[in-house]
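Next up is a structure, given as C-alpha cells.
Just one protein chain is left out here, and the rest sit where they should.
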Amino acid sequence: MMKRRDVIGAAAGLVGLVWVRPATADADELAAAVAAFAGGVPVRAGRVEFDIAPLVENGNTVPVTVRVPSPMTEADHVTAIAIFNQRNPQRDVANFTLGPRAGRATVSTRIRLAGSQQLVAVAKMNDGSCWSKTVDVLVTLAACVEP
Amino acid sequence: MKRLALLLLTLGAMPALAADARRSGYDDMSPQVQAMQRDDGVNPAMLWVKEGEAMWARDCARCHGDAATSMRGVAARYPAFDAATQHPITLSQRIASHQRATPLAPESDALLSIESYVAFQSRGLPIAPPADPRLQPFRERGEQLYRRRIGQLDFSCAQCHDEHAGQHLGGSTIPQAHPTGYPMYRLEWQGMASLQRRLRSCMNGVRAEPFAHGAPELVELELYLNARAAGMRIETPAVRP
Partner (left out) sequence: MARALITMPTTAKRGDVVEIRTLIAHPMETGYRAGADGAIVPRNLIRRFTCHYHDGRDEVQVFGAELFPAVAANPFIAFTTVATASGTLRFTWSGDQGFTQTETASLTVT
C-alpha cells in the first residue's frame, strides 16, 4: 500500500523531470554558447565573482549578482557580462553592456532555473580578454505541486 | 475592559501555539528570499503597492484622504463583521465592491493592487482581530474547517501546519501558515496573490475540490487564521517561495 509520503514524492519527481535535459549534450552546448559570446577569444577562469545561493528553494525566481573588480576607466574596464546556463530549454540567460560610465562592473537580476545545473558568467574586457566563473546550483522542488 | 477580557478569553481558547513559539513564513525562508522581502527597492510586490498608490489617488483619496493616516491599522482588524450581510467580511471583499457598480474580480491586478496598498499601511502593526462577539460562531466554524481532513490525501490543515510545522515536505520547510503578509508575491506563481488563492491551492494540493472564490468557508478560515496569528506583525507585501 502506497503511503501518502510516497505519492507526494512521486508527484514531485514527475514534475521535476519536465524540463531537465541529458547532461552530456548540455555541457557541449554550454561551452559553445560561452565560446560564441567570447568571439573565439580563449576564456580564462578568474576575475569574475558570481553570487548565487548554492541551494535554491524555488527555481522560478533566483537572485544573482555578477561582479568584476575593475577600475572601470577608459583604459581598463569591463565591456560586457553574460550569463549562461546548462539545463534550461535555452542556454542564454542575459547579456549586459557596460563601460567606463558604469563606475563599477556589478549587475544583479533574478533568473529561472529549470532544475539543478551549472551556470557560467563571462566578462569581456576592453583589452579583448575574456574571463569566467562557473557555479553549481542545487534547486529543490516546491513541496506542494499545485496550480 | 469587558471587550479586552472577551478577546483574551477567546484567544485563550485558541489551541496549539503559544505566542513565543509562533513563526512567520518569513522565518522559514532562505536568506536570499528574506532579503527580497526586506528591501522595498527589490521586492517585486512593491509593483502592486505602487499601482495601488496610483489607484488610491484616483479613486479613493477624495473620500479617504491620505491612506497612511486613514488606512493605518485597518488591515490588522480584518476580517470584520459586516452589519449589512450579518457575516464576516475580508478586506479583499470589502474593497472589491466598495463604491463600484461592478465589483473588482478576485485575483485581478486591480483588486490586488488596492488591497496591497491598503494592507501596506498596516505593515509592522500586530494582527488585531476585533473583539466582536458576533464573529465568534464564524471563527469557531473556521477552526473546525482547519481541523477537518479533506481531499484524496485526507489531510487537515492542522496536520501539516500545527503537528508537522518545521519539518520538511519535498525540499521545503512546512510553515505554521500564519497570514502575516497578504497580499504577497509568491515565487512559485511569479505573481501577486491573495490568501484565498493560497487556501484554494492548498486544497488542490491535498486533492480536494477547493471552495469557490468568496465562499463563506474561506472567510471563516481566514477569520480563524487571523485569530490564531493575533499579535504577529503584518509584513505586507511579503515574498514567499
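The letters A and B name the chains in turn, as written, and every chain counts its residues from 1.
Methods note: a contact is a pair of C-beta atoms (placed from the backbone, for glycine too) under 8 Å apart; a residue touches a chain by one contact, two chains touch by 3 or more.
A quick note: this is a predicted structure, and the numbers were derived from the prediction, not measured.
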Fill in: Residue of B:T90, B:S113 or B:T236 in touch with the missing chain, whole complex considered
B:S113
Worksheet entry | On subunit B, residues whose C-beta touches the chain left out of the figure | 40-42, 44, 46-48, 50-51, 54, 109, 113, 190-191
Practice prompt. By the contact definition given up top, give the residues of subunit A that touch the hidden chain.
Written response: 19, 60-63, 65, 85, 88-90, 92-104, 106-113, 147
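Keep in mind that, in the parts below, only the chains that are shown with their structure count from here on.
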Worksheet, complete the sentence: The answer for subunit B against subunit A in the complex is residues 29-33, 35-36, 42, 44, 153-155, 168-172, 174, 187-188, 190, 201-202, 204-205, 241
Response to the item:
Residue set of subunit A touching subunit B in the complex reads 4, 7-9, 12, 53, 55-58, 60-63, 140-147
